[in-house]
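Note that one protein chain of the assembly has been removed; the remaining protein chains are unaltered in position.
Order as written gives the chain letters A, B and C; numbering starts at 1 within each chain.
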Amino acid sequence: MFTTKVKVYFYDADPAGIIFYASLFKYVHAAYEDLMRSFHTERDYFFDKEYILPIIHAEADYVRPIRVGDELRIDVIVSLLKDSSFEISYKFYKDDGTFTAIAKTVHVCVLKEQFKKIELPKECYDMLKTNLA
Amino acid sequence: MFTTKVKVYFYDADPAGIIFYASLFKYVHAAYEDLMRSFHTERDYFFDKEYILPIIHAEADYVRPIRVGDELRIDVIVSLLKDSSFEISYKFYKDDGTFTAIAKTVHVCVLKEQFKKIELPKECYDMLKTNLA
Amino acid sequence: MFTTKVKVYFYDADPAGIIFYASLFKYVHAAYEDLMRSFHTERDYFFDKEYILPIIHAEADYVRPIRVGDELRIDVIVSLLKDSSFEISYKFYKDDGTFTAIAKTVHVCVLKEQFKKIELPKECYDMLKTNLA
Partner (left out) sequence: MFTTKVKVYFYDADPAGIIFYASLFKYVHAAYEDLMRSFHTERDYFFDKEYILPIIHAEADYVRPIRVGDELRIDVIVSLLKDSSFEISYKFYKDDGTFTAIAKTVHVCVLKEQFKKIELPKECYDMLKTNLA
């Protein structure tokens, strides 16, 4: 399991004083990027390939309100790995261990230019497999 | 059914040239605000009440890429109405009618201060009921 | 002078109940895109060129608080036009004519790949000149 952290700043909260629900999806993507980068030393993994991994489904359940100043731990796993797509799951915890939210993203592998679905390249599949739960 | 519009700007797109997936959830909330405001003439519906309607679940399916410059039509319905919670559904279409995305948000009614679940006040329930599909 | 509009949504406001200061810079860019698009019928002006027009300076003065639900009119002019760069000015007004904010962006023309400064292509220079005040 891969773990990363995020800090909640003022701009991600809304006039109700809690984080705006869409901000969680930014943290989710930051965690996804941290996971992908953990597989690599070179920084430009996302930009040098002829394929991209766009999100075709996303969902989140908000269990407890998240507030400005919170530091969140995010546990990340590959929860499903198929030939052309995969699902990542994210669990959010506060400093004191309180479970606050859960999210999922489903990614599909497409050719960058044509946006045509292809099989996950072996290097990508194998990388993701190391975090499959 | 309630319909509203959104225009896709540069800042909602990412280096892959399509909108960042979390930006869709901003459009979703804009559509929700437009719906809520359509019930009211006074502007401060969201701020004057002793209750708020936070989102406890959100999900989206991305069917076709959305790009900078697109103007999207969003069809909004109340798809589920319960005593303390409700679900809103959003369908996104391009100018030419192409279906591009679908999303849902589930809202629960809580007291603003204590964040304690309560029944939807009658005025709110009745408002939402007019758009129930 | 070019004029456009923007609507203030929940997600651009912060826990103090007014818009987060950086959100104004998003509205500024939306107004800039609307201006650029007013010169063109084809949608992909920003993406098809070998040059881009990145912002090298930005500033804003916040005169009166802007709140969720406000609809703002933005007056846009080209306030300075030089060989390789230009400045755009933006004035924000509420529905009732109240002046709320002013902003400026300075853009420089660079080759997309090398990020090397070049003279503004004639078509771009001439376009901008039509809004020079």
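Convention: a contact is a pair of C-beta atoms (placed from the backbone, for glycine too) under 8 Å apart; a residue touches a chain by one contact, two chains touch by 3 or more.
All figures in this text were calculated on a predicted structure; none of them were measured in a lab.
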Missing chain: touched chains present in the view: A, B, C
Interface with the undisplayed chain - residues on subunit C: 15-16, 18, 20-23, 25-26, 28-29, 46-47, 52, 54-63, 65, 105, 112, 115
Residues of subunit A (touch criterion as defined above) contacting the omitted chain: 7, 9-11, 17, 26, 29-30, 33, 37, 43-44, 46-47, 68-69
Where the missing chain touches subunit B, by residue: 10-11, 13-17, 20, 22, 68
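Following the convention adopted for this analysis, only the chains that are shown with their structure count from here on.
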Graph class of chain-chain contacts, one of line, ring, star, complete, other: complete
Same or different residue numbers at the subunit B/subunit C copy interface, by half rule: same
Per Cα centroids, the chain farthest from subunit C: A
Cα-centroid distance, subunit A relative to subunit B, in whole angstrom: 23
Approximate Å spacing (C-alpha centroids) for the pair subunit A, subunit C: 32
Where subunit B touches two or more other chains, by residue: 26, 29, 46-47
